[in-house]
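Up next, chain A:
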Amino acid sequence: MSLTFTNIVCGYGDTLVVKGVSGQVQAGRALAIVGRNGVGKSTLLKGLAGLLPLAQGQLIWGGRDITGSALHTRVAQGMAYTPQDNVVFAELSVAENLWLHLDDRDADRYTELFEQFPLLARRQSQRSGSLSGGERKLLAFTRTLGLRPKLALLDEPTEGVQPENIDRMAHLIRQRKSTGASFLIVEQNLEFVSAFADDVIVLDHGEQVLQGALADLGRERIERHLVV
Partner candidate 1 sequence: MDSGTVLHALNLAYELATLALTTLGLAIVFGLLGVMNMAHGEFVMMGAYAAVTVQQWGLPLITAVPLAVVVCGGLGYAVERWLIRPLYARPFDTLLATWALAMLLRKLVEAIFGRGYRNVESALTQPTLILGSPYPVYRLALIVFTLAVMAGLFVWYRQSAAGLRVRAMTANPILAQALGIPTRRLASQAFVIGVVLAGLSGVLLAPLIRIEPGIGVDYLLDAFFVLVVGGLGTLGGLFGGVGIIGGAQAITSSIAGQTSGYAVVLMISIVFLWLKPDGLFSRR
Partner candidate 2 sequence: MDRRSFLHHTLAATAAGIATSAFAASPLKVAVLIPQSGPAGLFGPSSKACAEMAAAALNARGGLLGRPIELLFGDAGLAPAESAQTALKLWKGQRAEAFIGMHDSAVRGALVGLFKGQVPYVYTPVYEGGECARGTYVTGETPQQQLERVIPWLATERKPTKWYLIGNDYVWGRDTNAAAKGYIEKTGAKVVGDEYLPFTVDNFDASLARIRDSGADAVLVSLVGGSSVTFNKGFASFGLADKALRLGTLIEENTLAGIGLGNARNLYASSGYFANLDTPTAKAFAADYAKRLGANAPTLNGLAESTYEGFLMLEALAKKAGSLDVAKMDAVAQSSTYSGPRGTVTLQNRHTEQDIHVADVTDKGFRVLKTFAKVGAGQSCKV
């Protein structure tokens, strides 16, 4: 299953933030969208996930045009989206956050993920509101992978996460890629991205200023668009 998006234009009300971005994510590959704050990365991902209506552009997933389909129908089609903030139901416990949307109770959705992130297993019964910013991101990441999606859309998954957990996240992504899953990740952390990404799109002021395979572009060229 591959995702192709062409000439995506979207924004909020009459202000268009993303002005024509195209790209593709093949099965088993990972595409990273990088760029400084406020360039429209999150807005693009929201458009792709079905959270924001697209002013223009087309979305083909696994051969089917899903441009207008609603956010809540995407999980059934194998796409899982994690927003940038408000990523947990603060009032509910960690366990409730992990299970409330699942109908089956098969535990091995999370066995491997709990091994990687024991703190989540330890604090299962605690209110997820009591987790730190980074721990909440970890919970969201675990829950998304728990859905075993064919394509995961993650919005800055490493923000505030401890370095050793970031490495484990990269390891898990590589592992899931080997089983055929694909990833589309918005991130500012270049080190993390270069640990698993195959292709990169660099955004600036809502436009594609650079794209291609990570190996061809090389880190320095990308970094110039990010660094202070």
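By our rule, a residue touches a chain if its C-beta (ideal position, glycine included) is under 8 Å from a C-beta of that chain, and two chains touch if they have at least 3 such contacts; residues count from 1.
Picked so that all candidates are chains of the complex that A comes from, given by their letters.
Just so it is clear, the model here is predicted, and its values are computed rather than measured.
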- With reference to the defined contact criterion, which of 1 or 2 touches chain A in this complex? 1
- Note on the structure: So, in the complex, the side of chain A touching candidate 1 is made of residues 49, 51, 70-76, 80-83, 86-92, 96, 99-102, 143, 147
